[in-house]
Structure formats: C-alpha cells, structure tokens
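Every protein chain except one is present and positioned as in the full complex.
What follows is chain A.
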Amino acid sequence: MSPRAATPPVPAATDPALIRNFCIIAHIDHGKSTLADRMLGITGVVSDRDMRAQYLDRMDIERERGITIKSQAVRMPWQVGDTSYALNMIDTPGHVDFSYEVSRSLAACEGAILLVDAAQGIEAQTLANLYLALENDLEIIPVLNKIDLPAAEPEKYARELAELIGGSPDDVLKVSGKTGLGVEDLLDRVVERIPAPVGDANAPARAMIFDSVYDSYRGVVTYVRMVDGRLNPRERIQMLSTKANHEILEIGVSAPEPTPSKGLSVGEVGYLITGVKDVRQSKVGDTVTTAAKPATEALPGYTEPLPMVFSGLYPIDGSDYPELREALDKLKLSDASLVYEPETSVALGFGFRCGFLGLLHLEIITERLQREFGLDLIATAPSVIYEVTTEDRKTVTVTNPSEFPTGAKISEVREPMVRAAILAPKDYVGTIMELCQSRRGALLGMEYLGEDRVEIRYNMPLGEIVFDFFDQLKSKTAGYASLDYEPVGDQAADLVKVDILLQGEQVDAFSAIVHRDKAYAYGVLMTGRLRELIPRQQFEVPIQAAIGARIIARESIRAMRKDVLAKCYGGDISRKRKLLEKQKEGKKRMKMVGRVEVPQEAFIAALSGDVEKKDKK
C-alpha cells in the first residue's frame, strides 16, 4: 500500500464513493491534535518541515490548554490499493459548552474515530460526544492512543471500549500519534469502515454550515458539508434561516491552507467566503442553498445558540470601559453565541452583562479579553436563567439577581436543570455523591465502566454546577473525575434572593439567587469576607445579609479610632503632604456605598474569594 495517494481526487469532481468524512472524538489531553498532525504528515498535505505543533488548533489559548474551541476541516488524499480517496477530517470542539457545535460537526460526518488515552481510559465528555455520534448514526472506529507510554494499559481499556460500543477488544486499534505507530492502519480503516456520503447531485444545492470563523483579512469563512447538489464560484447563495443572499467570492477546500476549487459537490467538505463580516450572518447549523434554485427544505438540526450562564464583566480600571466594549464587539464577530448588554453596578462601575454557553465559554471569553485585548477584568458570580412568577401571575425571566422581583410576593421560581454525568475511579463514589447531594442533585443511576471506573448520573440544578462545582469535584477527587452535563428542562425550587447590605445600602454585585437552605451559609460567607476586606471607617459599619427585609446574617466593622500621624515636625511635613496626596489619588479608586468607602480591590477579592486580611491600619 502506498502511504501517499499518487493521483489525489480533485475537489468539485470527486465521486462521493471516494469520499470519507470523519471526525475524532477525544477528551482533552488524549492526543487528538497530535494524531491529527500525524495524519497530515503521513498523507503528505503538510510537509514535515512546515509542521507546526498541533496544526489544527489555531488560537493560542487552544494550544495552551490543549483543547479545541473552534473546529476546522482538512482534506487529505489517501490511497488504498489502486484507488485514491479524499478523506475529510473535521475537527470538533471538545467541550460540553459547545455541544451544539459538536452536534453539527458530527452531522457533517459519516464516521468518527473514538480516540482514548491508553493510560487513562474514556472520560465523561468523550462519552457524551460518543452518545451524540451514535445518535447521528456514525460509524465508530475505536482507537487507543499513546500506546508508547509506559503507563499504557491497552488491554484493559480495549475491553472497556469494546464493552461500551460492542464488538471485540481486538477491533480496537492501537496507535501512537507521537511516533506514528499504527496511524497508516487507522487511515486504511477509515476508508474501509466509514460509509461514503450519499446525496442527490441533481437536487437543489443544500450544504450544512458546521463552523463559521471570523478572519480579520477575509471576513467570515464558512465551513460547509455539501449534502445535495453543488455550489460554484461567483454563484449567489441563500441562507435558508434568514433568506439572506450573498455572492460566493471564494470556494474551496482546506489542505490545510485554504485552496480555491471549481466548486463543491455531493459529500464534499470545504469553505465559502462571501465577504460578510459577522458570523451571525453565517450561522452554524444553517443550510446554504443557491439563490437561483433554492431548496425548500432545510437540513435538520438547526437551532439558535442559547446562553445558559450569565456573568457581569467589569474593567478593573473604569477608564477601560470603552476598550471592553470594543473588544466584545470584535469577539462577537467570531462568536455567534456571545451576547452582552451594558450594565452598571454600584460596586464595580460600568460593565457588561454577558451570556455564555457555559462556564468554559465564560472562561475562554474572559481570558481572550485579558490576553488579546490587554484588559484587566473582574467577573461577577455566574448566574443562570430563572423564571420567576409573582402572585399577580406575572412571569419574569431573571438572568441577573437585580432583576429578581422585589415588590410582589413570589409564587414560584423555576430553575434550569441538567443531567450530569460524572466519571471517576470507584474509590471516589462516596465523595462525589456527597458533593452532588449537597448541590441538590438527584441520583439517576450508576454504572461501572470496566473494572474500576464508575459513571454516576445526577439530575442537578445548573445553578449549582456553575457555582464552583467543577473545582470542588476536581479537588475532591484528586483531579480524576470528569464531568459532562446536558440541559433537561427546569424545575420549581424554593429559591430566594440574598442581598448584601453595607450600612443598610445594598451592594448589587453581591446579590445572589440561592436555595433557601443555603441562604444563611451564603450570607455568612459574604458578610464574613467583606468584614475582612473592607477597611475600618470613622464609624461602625454593619454588614448584613438579607432576604427581602429579613436579616439572616450580620457582621460589623468596628469604627476606626486612630488615624493620625503622631509626629509632624520639620522634615515630616513634606512626607506627610505626599502621603496625603497619594491618599487623595487612592480615594478616586474608592467606591462609595452610602458613606462607606470601599476600595474596589475589596469587592474584587470578595467576589473571587481571594480573602486576605486587610491591613488594619
């Protein structure tokens, strides 16, 4: 068998029977990018010299975290026997926050490589994506990676995989992306096992958008999988969801650099450029057709991305507010799921209320804002969407505790629920159940995966998960547990809004919607933190936690009694004056809550839980 195809099939003129579309399902760190790079090298589309570390992951953050946020697609030639095939490898995001994007990427494929670290076994997110792949009727090729590692246990994990997806442990391929061992066999297996795409070449064109990327030079690059018909350069196309028309300025395939072609035909995977500047005009999951002969029926599965988690983002230096707005406007061009609107906080000044797909999405956005735009930010505690019904039968959607109705009596609060799956070594079952129970989880079931690992499934409020759950889970299981969750509707719960008051004045950034049973604990935690962090004033400052008008926790900061320089003679005077000038500057950064002067750092530290004793001076 020749490792490299002698006469690669030409885009736009490839018989669908010679096309294989597949993706790689893997957990963070299980070596997906290394394997993908190795495939690019072996198939000859990237010369060894040009090979960058992990070619597919383009963003710095992705490379550093070893995760893929945005997917890309690469066309690779591969010859089996006398026949040259075109393999389209579609890279999928690896995290649960992006499950919609994952599902669209999977929908663009006929098969998936299930890649598992031979030293670690399968993880919760991989399982979740595996379920998605099976739902999409994808052909699964199980593969154990990193078999060159001394700690690898290929036999054990081959059995685990075979149990999961059926078949024999012998069917599990064993490769090393790092050394290249077994990768050629894997490419052969892709050709052999994954079905060729099927579509109607004569029907009106239908292509599914599985990714949409903003490029500052070229505008939006839209990645599509052709299902029916064909798309050509200069053709006018239509987005079925919006009926918006655009002209194709460029069409082609990634090999892996963008390579213009004469078009894309049934089963092919490639990109389109129309000159639009905002990814919202090219939505993942939407169907592309031609303006001249539009298809009537959209491809299934399209939904608008819905933010699940909300948080206020504030510049630590208030004068950075315009820069923050600009940065969000720029990020929005490449991230259709990011939503935001201006928000003002007594404690934090001017900022934005932002909606995210999940916690990782929040983290990625804040990190990009800090890294790519040089902004120093503070994020308020993440919140989810509550539906609050008052006794006068009005329902309010609350994404920010400040929107929680205060006037009328509350008759019901509904909160979003998720089904969480946690995968961990069996020794941690007790610890994990304790944690989930304390977060109002309801056990759904528990299953052994192989000999020593367990999958535990819970129904849990999303609001409990966004608040520090993952960190707790990791720390209580020495990092072994992995978590996946998916939305499963909502439930009514006894939720209350806890406000924090400084000398009777509410401090907005600290209000939280919590279960009634936890209101006291939250109140004690926050009042305690603020007592440590807020400097003493010239008067006593009560700090209270309240549900409505009822005080549930109380601390106080004793009045400062001494603030005077004892000695102020000849040479002390310049020094004292300079100190005074410095204090005056410092006061500009103080936030006033009523009469109480609070350094912004105190608010920030209280929000982040980074509590060190304040200087009592």
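Definition applied: a residue touches a chain if its C-beta (ideal position, glycine included) is under 8 Å from a C-beta of that chain, and two chains touch if they have at least 3 such contacts; residues count from 1.
What we mean here is this: contacts and distances are computed from a predicted model.
The UniProt record for the undisplayed chain lists the protein name "Heme chaperone HemW", from the options "Heme chaperone HemW", "ABC-2 type transport system ATP-binding protein", "Putrescine ABC transporter permease" or "Cytochrome c oxidase subunit 1".
Among the residues A:T179, A:N245, A:T303 or A:Q538, only A:Q538 touches the chain that is left out of the figure.
For the chain missing from the display, the contacting residue among A:L134, A:I573 or A:M592 is A:I573, taking the whole complex into account.
Against the chain not shown here, chain A presents residues 538-539, 558, 560-578, 580-581, 583-584, 587, 616-617.
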